[in-house]
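Below you'll find the structure, written out as structure tokens, and then a few comments.
The complex appears here without one of its protein chains, the remainder shown in place.
Moving on to chain A:
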């Protein structure tokens, strides 16, 4: 029968699909046919109808279609709830790259609904008043947990999750093997994960036995070999998921796919210095089938021996030609001997051979220093290579043999890992033998010979240039009997402790390249080439020095300018070491800048500095010249200079210029005049200082000595020959004689008991200077002279002879002065003190002059006259009185008591 089926959507008249379905039917049979809609059925009402026709060759044509059945409606919307929004299909599983249609049903027709795939707005088409559809083309895989599609209007968003599966790949590298002829294991590469939580299934089908098994792993499957001696297998692997089914097949011969299990119990036995026997076991296959095993011996990671051995159960093999004290790895793997297909996994075992005596003499060299004529030899030796040590070196034996004394042997034992020792010898010839010892025995000896006398060290030093490969050097042999040559050098810079290096060369060698990883550019290396005689004696042949690569000097010399004149100065950098620079110093550049910017001096050339400034440059091409005279300079000018060395690689770093100012041209003349003048003035000043006392006495004594005064002679000679000079001894101690008192002059002393009449006449008038008990009555006058040349301290204190004249002055201890003798003594004493140094205890003194200064006052006026404003002549003194004696505490009444009132009309001189 053939059935024609029509499907409509939304309305019965809208047919969207027509198709035929043919099948053989029996009576009362219920047929099933399905159709998948690209639009989720929940989003639209679908109608279906069919008609049928007999499709049997036995029934003659014409055949007729039956009538159409009535439309049957499929309405999934009836089962929906009353939510305002629905999105379909729910949780759909799709394959990557396919198309999918998503629809929504909105109950609220006014709602403006937007739909998004993940967060990307998606546009659809309206199918019905309430149904929209979104066709998603070529959908891609995003994540295992699905791709979200959601729609939102005014209510709660609704959505669906699409689970996108990657395309299932065909299994690759499908193969089978057996390890024991009992179980087959088939493996394959499943390819990329489909990205779904639901994994694809893998099924293994064998067509001869028609058996199949569901694999437990996605890349491996086990198959039990039957006991019916089936050798050939035709396997088909089927990978299947929701969308696809993939399969691969192989035809497999069991014998050709034997992959033995790895051997076990691999052990060394009877290990000696050069031999070892390896043993191992294998798992039997079938009925003790033969296995081919491969034994490999590895040293330092490389296969050095390989042997194939055929065995059944136990393997054994003797490894020979091994190195002593060497760690080896033995490893073994096996394959099926009847038909090789694949090696088993490797198993390995390490072992170390036994020690043997070192096989080679150590490489020995020496450094000879003569101290006080005796050679001190430092022996160096290189550690033996591992190939030659044959065990751990424990110590080195050094045997010193004096060739001049046959029986003289000295043996030193130097524990490893030392690589040098020092021996002090006599001025004899020696042979020194060095052997290295391990636990088994000594190595062959290495011999050096030492002469008791210094050899020829006066060999000219040549220069060599380094290359990328090192220092190439050659030499001329001196002797035809040389047994070899040795080149020695130091790896480090010269100023570091030298690590002596050497290289042995054969007797026919006349050149070599010295290379070392320690060589650095800019470091000077010194090489010495020795020729070794048949007696193992070394003779210095040549000296070489050079740089692997010369560099520009790293620093500049400290230049000192001296011999500065108005036209020249000298630059000196004698401390600059040329030997320890980063290249051979070829000379120096002297840069000169002047403020005037004039032309360069002779020999200089203009140059532009890196800072674009212009200066003059002078080239010194002699590295040993470390002074330079700048000539033809201008006086009183500023010059800037800078000196830098240069090598073949360039000049030194640019430093700051130093300034020098040339002096004035005539400055030396001024110096020749001013200096003597200053000297003369100094001499005069010193002389004056030394004779100051004499000058003082002569020119301005503290107390003018009338007898010494030159004025005296003038007076005497020109005026009054009768004038005499008052002698202190002639003075009455309590009175002052006023000389040259004019006639009629009057002196009035307020408060004095002397009557005015007593002061009249030519007779010298005497003033009571200090009251006595007898003549004292009431407040007395005072005569106060100020002597500005004396004791400023006393003056400052105001003690200027204001003697209180009180009727009772018990606190004024004037007792010792009340008598003329005492006063005279005091005066004399204080006069002497005034000439000399005033004692500290007498610093507070009042001074009273022996000479009265002019006093004003009316001698006729009664003594009761009130005191007038005092015109107190003060005189700082030639005579001192202790303050405590002369100055009682002042009182109100005594404030004027020591004042001599002078009449303005009467002055006494």
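To be clear about the criterion, a residue touches a chain if its C-beta (ideal position, glycine included) is under 8 Å from a C-beta of that chain, and two chains touch if they have at least 3 such contacts; residues count from 1.
Going forward, contacts and distances are computed from a predicted model.
S.K.: The chain that is not shown, which UniProt protein name from "Leukemia inhibitory factor", "Superoxide dismutase", "Transmembrane emp24 domain-containing protein 7" or "Histidine-containing phosphotransfer protein" does it carry?
M.R.: "Leukemia inhibitory factor"
S.K.: Can you say which of A:73, A:144, A:217 or A:606 touches the chain missing from this structure?
M.R.: Spelled out, the listed residue whose C-beta touches the missing chain is A:144.
S.K.: For the chain that's not shown, point to the residue among A:157, A:484 or A:507 touching it.
M.R.: For the chain that is not drawn, the touching residue is A:157.
S.K.: Considering the whole complex, not just the chains shown, which residues of chain A touch the missing one?
M.R.: Spelled out for chain A, the touching residues are 87, 90-91, 116, 118-119, 142-148, 150, 152, 156-161, 197.
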